[in-house]
Structure formats: C-alpha cells, structure tokens
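Working notes, structure below.
This part shows chain A:
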Amino acid sequence: APLKKGEPIKVGLLFSLTGALAVPEEDSTLVLQYAFDEINKNGGVGGVPVEPVIVDAKSDFGVYSEKTKELILREKVTALFGCYTSASRKAILPTVMQRNHLLYYPTCYEGAECTQNTICTGPLANQHSQDLIPFMVEKFGKKVFFVGSNYVWPKESNKNAKIWLEKAGGELVGEEYIPLGSSEFGPVLGKIRDAKPDFIFSTVVGASDIAFHKQFKQEGFKVDSMPIASLTTGEIETRAMGAEFGAGHFLSAPYFQTLDNPTNQKFVENFLKSKYGKNGTTHYNMEETYLTAYVFKAGFEKAAAAVGFENVTPRAIRDNSGGIRVEDNISPEGLVWIDENNFNTWLKPKIGQCQADGTFKIVKAAAEHVKPDPYSIYPDAGTCTATGLKGPDGKLRTNVI
Partner candidate 1 sequence: MSTLLNFDNVTSYYGATRILKDFSFEMQKGECLCVLGRNGVGKTTLMRTIMGLTDKSTGAIRINGTELTGKAPYQRATYGLGYVPQGRGILSDFTVRENILLGTFARADKAPEIPELCLRIFPYLKENLDRRAGLLSGGQKQQLAIARALAVGPQILLLDEPTEGIQPNIVHEIGEILKMLNKELGISLILTEQHIKVARKLGDSFIMVDNGRVVARGPIEDMTDELVERHMTI
Partner candidate 2 sequence: MPGLLEIHNLSKSFDATKVINDFSMEVVEGTLCCLVGPNGAGKTTTMDLVTGRIKPTSGKVIFAGEDITAKHEHVIARAGIGRKFQVPAVLRDLTVRQNLEVAYSRQTNPFWNLFKFRKAGLKEKLDEIATLGGLSGRLNERAGILSHGETQWLEISMVLMQEPRLLLMDEPIAGMTEGEIEKTARIFKDLRKTATLIVVEHDMGFVREIADVVTVMHMGSLLATGTISEIEADARVRDVYLGEKEAA
Partner candidate 3 sequence: MGNLYHNKTAQWLVYAAFFIGLALIPSFVDDAFLLNQLATYGVYGMLALSISLCWGFGGILNLGQGIAFGLGAYGMAMTMQMQSQSESNPIPPFMLNNSLDALPWFWEPFSNTAAGLFLAIAVPTLFCAIFGGIMFRARVSGPFFAIMTLAMLSAFYTIILDRQPYTGGVNGITPPSALQIAGVEIDPYSSTAYLTVLGILVVATVVAKLITQSSFGLVTQAIRDDAERVRFLGYSVAGYETMIYTVSGMIAAFAGCCLVMLVQYVSPAQMDVSFSLSMVIWAAIGGRLSLLGSMCGAFLIMGAQSYLGDTFLATWLLILGGFFIIVVRFLPNGLASLLESALGLLASKPKTSAEPNGDAKPVPAE
C-alpha cells in the first residue's frame, strides 16, 4: 500500500513473547518499542511517526511463518523486525522473499546466506572471534577445546574460529556439540578434563549456556587456569547463572553495558528508566536490535529522498540502505555501517571479562572495524552482492538461503 504523508508508518515486530525463546526476544521487542518511541519523539521517520505492530510468535516456527504473512499481507507493514534464531529466520524468509519485503535481523548469525531482502546488524561468524581467539591463545595458552550447541551457528562459528586458531598457532584439543536445550554437561566436562585445554571456546546458547557455566564450577574447574571464552554469555546470562559462576570468563561482542562512552551511558540510563527497562539490564543482542531502528530510519529517509515518500517500498528501502552509517552519537557501541554488498554490518568486536558483580570489563577492543563476510569460509561459493550471489563462474544467483 502506498504510504501517505501524515499517517504513521507501520512496522512489524516479530518476536516471541512466550515460550522458550521469550528470554532474549522479549527484550528485543521492548528495546524496539523504546527505540521507536525515541525516534517518534524526535520527529519520527521522514516526518511521520512509526507505529510498531507487535505480535507474539510464541516460540513456534509455524507461528513465525503465519505472523509474517499476516504482517505483510494484512497489516501491510513497511518492514519487519524480527527473529533471534536462524531457524525462525529461515521459516519466514520464503514469505519475505516471495513478497519482496524487508526483514531487519538483529543478532549474530552464521552467514552463508545471500538474500536481497534482509539487513543484519549483528556480527557474522567471521567478525566475532577474530580477536578473541588470538587474545586467548596469547594470554592462556595454545590448547583450546570447542564446545557448542548442536546446530548451524556454533558449527559455522567454530569453522571460523579454527581459521583464527591456526593463524594464532593454537591447537584444537577437542570439539563437542550438546543437544539444544540440554542441561547435562557431565560427559562434556569429563572429556574436557581429559583433554586438559588451556581455555574453552564456547558457542553454547540459551539455558544450556547457564547450565554449562554452573556445572563447570561445580565440577571443580578453575576459571583462572581454564577460562571459557564465549560468543554468547552476556549480561542476562551471567545474571541468571549468578555472578560467581560467570566471573572471570570472557565474551566477545560488539557491545557491553559497561562500554564507556556518553552515548551508551545515556542509552543505558534512559532505557532502564523507561517503561521498557523492566528486565534491568542491557546487553549486546538488545543493542544490536536497537540499531536496526536507526538503520531503518536512515534507510527509509534515503529512499524517500530518492523515490518520494509515497513511493517508498520495502524494496526501495533495502536498495538505499547500503553504506548507511549509525554514528557515534546514536550507536551505543560506536559507529557502525551497513555493507553495500551483503547488507551486514561493519563493527568493532570487543572482548570483555566478567567481573564479580556480573558486569564486564572491556579488556580489548578491535582497533579497526571488521568487514562482514557471510561467505568467509566458503570462498568457492562466490561473493554476496546487493543483487545476488556472484559465483566464481560469474553467474548471479538470487535468494540464496
């Protein structure tokens, strides 16, 4: 439907508010509501307010798919913000692509996807561990044990990590995957005990991650001699497991609540004060989600300038979003920008160490922005461009998922 000047722009917020995925995704809904309130207060997008349509995907992929159709076909939203897991993203992408719509996907993921209908603000597998692995090897030793949840993202992340590991001269002494949602880490910890690594690299997610850290300590492992370097264990996780179980471990992420810059301080303070701050903390996933609102704003306005407000379509927004920057004064993690080819985000991963109070101390920040590369470990597949995946044979394939 053509947009009308003066009428609010509808966008869909597609996250789970109930069920197993509610823990991270409820925060995403909250922070987006906060972001759009903030944007509306400051004049809206292209001069009109944004109206978020909130739906509950109930942690059920069937519902994700159904709600996507409802938002696009019935609510006629201009863009979708949604999903936390790759599985839910894959569940809705056929619809999004078929309708040539636009999805803002706000969290870290494995890449290896080249669609013309998504914009992602989280780190890709190639960005995440680039600094973390060399840092850990240097500080604790060469031997590392990989533990992950048994699904795509950890496996892809580990493939990347292996590249960095090799570069840093490290040695992989074991690699284990735990069924999603499992809370029994006895066998894995047993294997770790035998392998005697210098540190553990973890891509365990969700409730399992909390169980992992708890049992790590309960089984008598010492954080000083064998810390866990994680891509997931952030502020909510450490709070849930209890700071005593999190303290001393490492996390690589583009954002930490304790980041010391004025934009972040303002963000944390205002957010927690607002009616959306009820869960009492900010964390990387939340901040990446927050950024999508501003990426959308910038993209929409650029598109409006190019084709005229009334003619802005999801396609037009996406076509105009390459290279969009979210500046230091808006982005709590500092300047980021959208890659013009693959529409992922250039960002600076940072390494934090969990403290006794559950907050993170930044121990290292990347000097340069890291380029997102969804096909970093599959160079043969080609390169992702704005119009599709360009294979080595020069053929262009669209909608590669």
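Criterion applied: all candidates are chains of the complex that A comes from, given by their letters.
The definition used in the following text is that contacts are C-beta pairs under 8 Å (C-beta built on N, C-alpha and C of every residue); 3 or more make two chains touch, one makes a residue touch a chain; residues count from 1.
In this text, all values refer to a predicted model and were calculated from it rather than measured experimentally.
Enquirer: With reference to the defined contact criterion, which of 1, 2 or 3 touches chain A in this complex?
Expert: Only one option touches chain A, namely 3.
Enquirer: How about chain A: which of its residues touch candidate 3 in the complex?
Expert: 17-18, 54-56, 58, 60-63, 65-66, 69-70, 72-74, 85-87, 90-91, 93-95, 97-98, 112, 150-152, 155-156, 179-180, 378, 381, 391, 393, 395, 397, 399-401
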